[in-house]
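What you see is part of a larger complex, with each chain still in position.
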Amino acid sequence: MDRTNSTLKVLEAKAEKQLSWAAIAEHVGAAEVWVTTALLGQATMSPEQAAKAGEILGLDQEVAVSLTIPPFRGGAIQMPPTEPALYRLYEIIMVYGPAFKEILNEKFGDGIMSAIDYEMSIEKKEDPKGDRVIVTLNGKFLPYRKF
Amino acid sequence: MDRTNSTLKVLEAKAEKQLSWAAIAEHVGAAEVWVTTALLGQATMSPEQAAKAGEILGLDQEVAVSLTIPPFRGGAIQMPPTEPALYRLYEIIMVYGPAFKEILNEKFGDGIMSAIDYEMSIEKKEDPKGDRVIVTLNGKFLPYRKF
Amino acid sequence: MDRTNSTLKVLEAKAEKQLSWAAIAEHVGAAEVWVTTALLGQATMSPEQAAKAGEILGLDQEVAVSLTIPPFRGGAIQMPPTEPALYRLYEIIMVYGPAFKEILNEKFGDGIMSAIDYEMSIEKKEDPKGDRVIVTLNGKFLPYRKF
């Protein structure tokens, strides 16, 4: 079963059982962003994690197995994103990207923030003037190798 | 003087005086990411901030004035970014974007994280296994208006 | 049921029952543009609104439920739009966009008109020289946050 179908099965099961991503993640025993990412076909679960996910969602064995195979990433959305919630992230790169690179180079030297040795969280901060979304990107700094 | 030229003047002055973005930001009295963004032509300074920036960088009056005019944003980089440090942010949208939207909708309802009522920081977290880049995105949640 | 299918069901039901968007909107109890937008898969109804829409259109429960789930917006049309009625809006951005930004900045300062805290209407103004289409865009001004 390919990942696109397996993602559909996950979404159907989640809707039918009325589970939240938070509840699924807790059952699987990993971070909410990561578990959601894996179930949407963009990360690879261990057999134990896939079994846990299969258990709470009532997935077929075939679907659970597919969650353990490294996916072909990135095809789930078109770029630039048409969905406004994702476009705002894209816009942030255009507006704040030049400053990001300057400050990264100043603080760390020449290199990048890894998107592989990387984790992220999405939190809600209540605020009387309007709640705020706090997204934390946490990636290892990788200095360019000189050879 | 248009913003492209004024950005060049800022970069030349910064290089000549060997100032860091952190030092300039402290003198201007605002956050490092924001001050850098404004000096790179992607945000608008108040006259007081522009005066402070002009003071530490030794900018001409004409350059300082240009910093107070709302810029035409987003033209500083091409998309997808060719620079690896910026491409990693772009890749994060492709890989983690679907999960971001799911979790945002689950935690906040239908809407977006604003990229306008928005601030961000870039910090270094030392780690013996390799220092980590911590980027915090902090935007107001905007629920879709029903009418 | 995904939104694309649910939109098809809505359009079939509307055609079969020969209902106007205006009549549906009145029954749902919200603005014509918004109700049409939601039924075309670009906005999220409350359960009560979806029940009302399901009632007048005779939709299956499954379809009605799908109307309450935040959609992945923007995929319904390609850009630039090939349909002439939509291309004219696109052309308006190219021709009047520069003036829009200048006047927005002059009247409101640096910021944007929100497309989220936003509503719009489409009205017919009769005119002997040819009726006119009056489209009103009404969005909250969001000033850029300085930090």
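As written, the chains take the letters A, B and C, and residue 1 is the first residue of each chain.
Here is the rule we go by: a residue touches a chain if its C-beta (ideal position, glycine included) is under 8 Å from a C-beta of that chain, and two chains touch if they have at least 3 such contacts.
Being a predicted model, the structure only gives us computed values, none of them experimental.
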Full count of same-sequence chains in the assembly - 3 placed in this view: 10
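By definition in this document, only the chains that are shown with their structure count from here on.
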Geometric centre distance via CA averages, subunit C-subunit B, whole Å: 32
Gap in Å, rounded to a whole number, between the CA centres of subunit B and subunit A: 23
Subunit A-subunit C separation of Cα centroids, rounded to whole Å: 30
Interface hub residues of subunit C, defined as touching at least two other chains: 72, 116
Touch list for subunit B against partner subunit A, complex: 20-22, 32-33, 36-37, 40, 42-43, 73-74, 76-77, 79-81, 83-86, 88-108, 111-115, 117-118, 120, 122, 124-125, 127, 129-142
List of subunit A residues in touch with subunit C within their complex: 78, 81-84
Residues of subunit C touching subunit B in the complex: 30-31, 33-34, 43-44, 46, 70, 72, 101, 105, 109-112, 114, 116-119, 142-147
